[in-house]
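Starting off with a structure, shown below.
Shown here: the complex without one of its protein chains, the others still in place.
Coming up: chain A.
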Amino acid sequence: MQATQMDFTADAITESPDDRIDLLEFMPTGEPLTRKDVIVLCLSGIVAPALLLIWGWA
């Protein structure tokens, strides 16, 4: 089956199960983590806990 990205709509995936699985290959994807997201994660998940632990121990 020749599926393209344009085929991947909510209606298209009402096809038979095998066709639906094939279509998943062409599914548009969400936006991945950006550099800013990684910085936010590291600030909140590493830097903030480290500062909290130092404050709590002092």
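One rule holds in what follows: a contact is a pair of C-beta atoms (placed from the backbone, for glycine too) under 8 Å apart; a residue touches a chain by one contact, two chains touch by 3 or more; residues count from 1.
Criterion: contacts and distances are computed from a predicted model.
Visitor: Can you work out the missing subunit's protein name as recorded in UniProt? Choose among "Secreted protein", "ABC-type quaternary amine transporter", "Cytosine permease" or "Ferredoxin".
Guide: "Cytosine permease"
Visitor: Tell me which stretches of chain A touch the chain missing from the display.
Guide: Residues touching the hidden chain, for chain A, are 8-11, 13-14, 17, 20-22, 24-25, 27-34, 36-37, 40-42, 44-46, 48-50, 52-53, 55-57.
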